[in-house]
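Data first, discussion second: the structure below is written as structure tokens.
All protein chains but one are shown in place.
Residue numbering begins at 1 within each chain, and the chains themselves are lettered A, B and C in the order written.
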Amino acid sequence: MFVATLVLTALGLLLGWLLGLAAKVFAVEENPIVNEVEALLPGSQCGQCGFPGCSAAAEAMVEGTAAVNCCPPGGRALTETLAELLNVDLNSLGDAPVPQLATIDDTLCTGCTKCYKACPTDAIVGATRQIHAVISKACTGCSKCKDVCPEDCISLNPEPVTLNNWHWTKPEAA
Amino acid sequence: MFSLPIRGSRGGVHPETKKDLTAERSILTQLPLPKKIYLPLSQHAGVESRPQVQVGDKVLKGQLVARSGGSLSANLHAPTSGTVVAIEPIVAPHPSGLPAVAIVIESDGEDQWMELPTLDDPLALSPDELADRVEEAGIVGMGGAIFPAAVKLRQGRRFEIKTLIINGSECEPYLTCDDRLMQERAEAIIDGTRMIRHIIEAYEVIIAIEDNKPDATAALRKAAAGHGMIEVRNVPTQYPMGSAKQLIQAVTGKEVPAGARSNDIGVLVHNVGTVFAIHQALRFGRPLISRIVTVSGGCVKSPHNVEALIGTPVREIIQACGGLNNTPARLLMGGPMMGQIIPSIDSPVIKGTTGVLALTKQEVNEHVPSPCIRCSRCVDACPMGLVPLEMAKHSKVDDFDNAQEYGLRDCILCGSCAYVCPSHIPLVQFFEYAKGEMKERRNSESKSEYTKRLTEQRNERVEREKAAKLAAKKAKKKKTSRKAESEESAES
Amino acid sequence: MNAHNEVAHRAAPYAHDRSSVNRIMLQVCLALTPATLYGFYLFGIPALLTFLSICLAAIATEALCLWLQGQSITRVQDASALLTGWLLAMSMPPWSPWWLCLGAGFFAIAIGKHIYGGIGQNVFNPAMLARVALLISFPVHMTTWVHIHPLGSESAPGLFQSLGIFLQLQPIPDGYTGATLLGAAKAAANGGGSIAELVATDYSLAQAFVGQTMGSLGETSELLVLAGGLWLLKNRVISWHIPVAMLVSTLLLAGLFYMVSHEQYLSPWYHLTSGGVMLGAFFIATDYVTSPSSATGKLIFGAGCGAVMYVIRAWGGFPEAVGFAVLFMNALTPLIDRILKPRAYGRDHRGNPIKNVSARKVS
Partner (left out) sequence: MDYLLLFISTVLVNNIVLVKFLGLCPLMGVSNNLSAAFGMGLATTFVLTLSALASWIIEHLLLVPLNIEFLRILSFILIIAAVVQFTEAVVRKTSPLLHKNLGVFLPLITTNCAVLGVALLNVREEYSLVQSLVFGMGSALGFSIVMVIFAGLRERIALANVPETFAGTPVSLITAGLLSLVFMGFSGMI
């Protein structure tokens, strides 16, 4: 009995020492994954994901409490990158929210510049007392402009299909 | 000068050519003037061109009506004289049937040309000037590529072009517009070829014609006889010989490296239709306002090639060919292999319309697809050496990385694979879908990066403004406190 | 704007050669017909019963599976189940009892094919899978080889006797069965006997080639199978790569070891004319679904089939190994397909762009 205990203890100690050595030799410094995720997110702090900002969303994604497809401005491309990074099965995700674009109804706009100031990406152009317009290239669909508009003249819609972005649908074939 | 041996390209298919429907009939040139002409602003690779006329303006034939909107865009000219009656969205000649803005011209029946400049001998002018004129004339690749010809010429000038290939292969079934053009206007094509050669300063010129067009070959040989340096050469009849990459391989034995352009290996390819348009522009100052269109298919009463004004509704050119004798199963622009269905018979002819085909059900031979049996006929047929069956399988599950890896990145969408597939799988549609999706993803990625940069800039600006405000406030505070101090001291 | 959406939208091409799956399958069946008819002639009515019951079982199972998956039963018309059943029947002992036949047909289609989702989805050759599964489960029944009893000969069983044998109401008469050449050779090698002696006394190469030997229902006549295979080659239903690679690798390996020892190893010519080598090379290994798609891949696949078959025949526990060999290579097919992609235009074999950018830039 004594021998057995001794042998096992010795063995354990020896292996533990060897492993400790190996851990030192093969030590790796890893960038915390949260930082990596946050760097990938758009960073406009738009809040469409339901979190107060991109860093909170990144934390939630790493913890698994937020779906990797919860970021509409990032779109499908971001979803796929994140799924790969966080090892999430893409098929397990539900439908992603569709990216939206803001449009200003120029018959109602008074040029109050409130939306212009609220936009996190400077996607709204116009000056005081002039009708504002949205640069769709820069709009993330965060709806911050809509929330502040006193005339309620901003609407959010999915990006329209045009000849430039139309493509054949996936065939239903076998 | 030595010529490399012709090396057969790989893959390819031999579809029934059906060219006999129109090949023996001369081009109909005197079509009745259409009442209304529809000029979509996007008939070229790049962004829409910008209208230079307004509703109500009178225009003369050949007058510029829209100017190029960017580097890959092209000018548009009025194909006949008349009045601009609208600039509005029409149903685009595109399978999506989406609207596209077009200039609508009501013809006045006069067909009156604007004053055309008198030109010196183009061969005496500088290449750059000639390229400018080609650009001015709004010429795009007439084989269906619709890439602005001037851009291609200028790119060619930046390289040492050893071989200029004039593409007279016309491998698509049914289409004979290039064939007829070569037969009937050989002199003009040779003249245009000389001008292009002059512009890009090519060492040798080869006009490559598929060996099923002996008449065209003979006509061009005769016309080229007086001019050295222009060789008319036959290439094997095989689809897709008319694709630039395959033609280059057949003529020079060289392959264009993936991701590179033919310029990089010292080759430039122009379609005969483009050459003819360049000839018209440089010799007579005529902009591109008409083109030869093959009107064919089992549903057309009297198939012919017609010289149609750009913007003519398809209905009218079919009328000129005796009309339809049946409701077509498919109405196409272009050939059956790579052409596109058009949503309406009222769609206008555009610069890249090589043909208008009204095909019967039997000709199209569509079937409900069944599962892939991995017979690998598509692999054998692929002229690019890809694995279409795997590309489709991965596209189907949206695994685009693997689809790319199996060859989607090199796919030219020629349709050879789908043509031979015994399971009738719409392979090309899978690839179109995958390419479209990937483009969408790239766009959203770049948009995301762009908005990220904007946010950062904005945040910086806001910070700066805040800091400035704070500083101003501080300064003000200081001022007021000093003021108060002084007041205090005054009081005391 | 909406009217056009109702038209069945589909991208180019709007042309098609006249090929179809059904046509391919029927062409293969047609190519098998001469050898099959000859099998009926050699082994009489029980063979016919074996053949019919397997094909019927295969087709019925296919219909059942399609129905269970909610697909159109008319898809049986693609004739793929018929072909699977046919190939399976060709490789079965000619006088198989009814339950073996039905089980074989069912296993091939249900387990071999429809578990994976039906036509084109399976990873193993269904016919060979069923054959191998039965061989392992019922080794006695699957190695009951009857001597040839050509139709019209005295020993050929009549209709009622045939039915009796098929339904196992009466046993196969004594002395009707024996060992195939490969089986005898295996026994001889294991027992330390001389193969050369065995061959010299009992077997003839010409007869083996023409098909005057015992064996599976449709495999005996290498001549007719070869003819069918060549017809398929001519019609471009199959490509030459797999059959040629398989036959050549068998020939080379068998030839090499035959040179080492005439006593221990069988002559390569007997290897080529015995068992299902020809059938395997032209009809089974060339199955589209389970063989590689590139030309190089096909060559490797075929050579592998030949090599594995020879190894098992020479040293393994089974005298006839086409099934195992083909299945083993089937398992490797996805890897072969992945590694040996054809070279794309403008790229080298590793997929990097070729570097023949020769034109100098004019500055």
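Things to note:
Going forward, contacts are C-beta pairs under 8 Å (C-beta built on N, C-alpha and C of every residue); 3 or more make two chains touch, one makes a residue touch a chain.
What you see is a predicted model; the values in this text were computed from it and never measured.
Just so you know, the chain we are not showing touches A, B, C across the whole complex. The missing chain, though absent from the display, is touched by one residue of C:Leu82, C:Ala133, C:Val146 or C:Leu223; that residue is C:Ala133. Within the complete assembly, A:Gly12 is the residue of A:Gly12, A:Pro52 or A:Pro158 that touches the hidden chain.
As for the chain not pictured, it touches subunit C at residues 68-69, 111, 114-118, 121-124, 129, 132-133, 136, 308, 311-312, 315-318, 321, 323-325, 327-328, 330-335, 338.
Where subunit B meets the omitted chain, the residues involved are 371, 393-394, 396-397. Residues 3-4, 7-8, 11-12, 15, 18-19, 22-23, 26-28, 30, 87, 174 are the ones on subunit A that touch the missing chain.
Criterion: only the chains that are shown with their structure count from here on.
Separation between the centroids of subunit A and subunit C, computed from CA atoms only, is 54 Å.
Subunit A and subunit B have CA centres that are 38 Å apart. Among the residues of subunit B, those in touch with two or more other chains are 95, 370-372, 423, 426, 429, 432. For subunit C, the set of residues that touch two or more other chains comprises 9-11, 120.
Per the touch definition, subunit B reaches subunit C in the complex via residues 10, 13, 15-16, 91, 95, 97, 99, 157-162, 173, 245, 249, 254-260, 263-266, 330, 332, 336-341, 343-344, 357, 359, 363-367, 370-377, 379-380, 382-387, 389-390, 405-407, 410, 413, 415, 418-424, 426, 428-429, 432. Residues of subunit B touching subunit A in their complex: 42, 92, 94-96, 98, 100, 369-372, 395-396, 398, 423, 425-426, 429-430, 432-433, 435-437, 439-445, 447-448, 450-452, 454-458. Interface residues of subunit A facing subunit B in the complex, by the touch rule stated above, are 42-45, 73-78, 80, 90, 99, 120-123, 137-140, 161-163, 165-171, 173-174.
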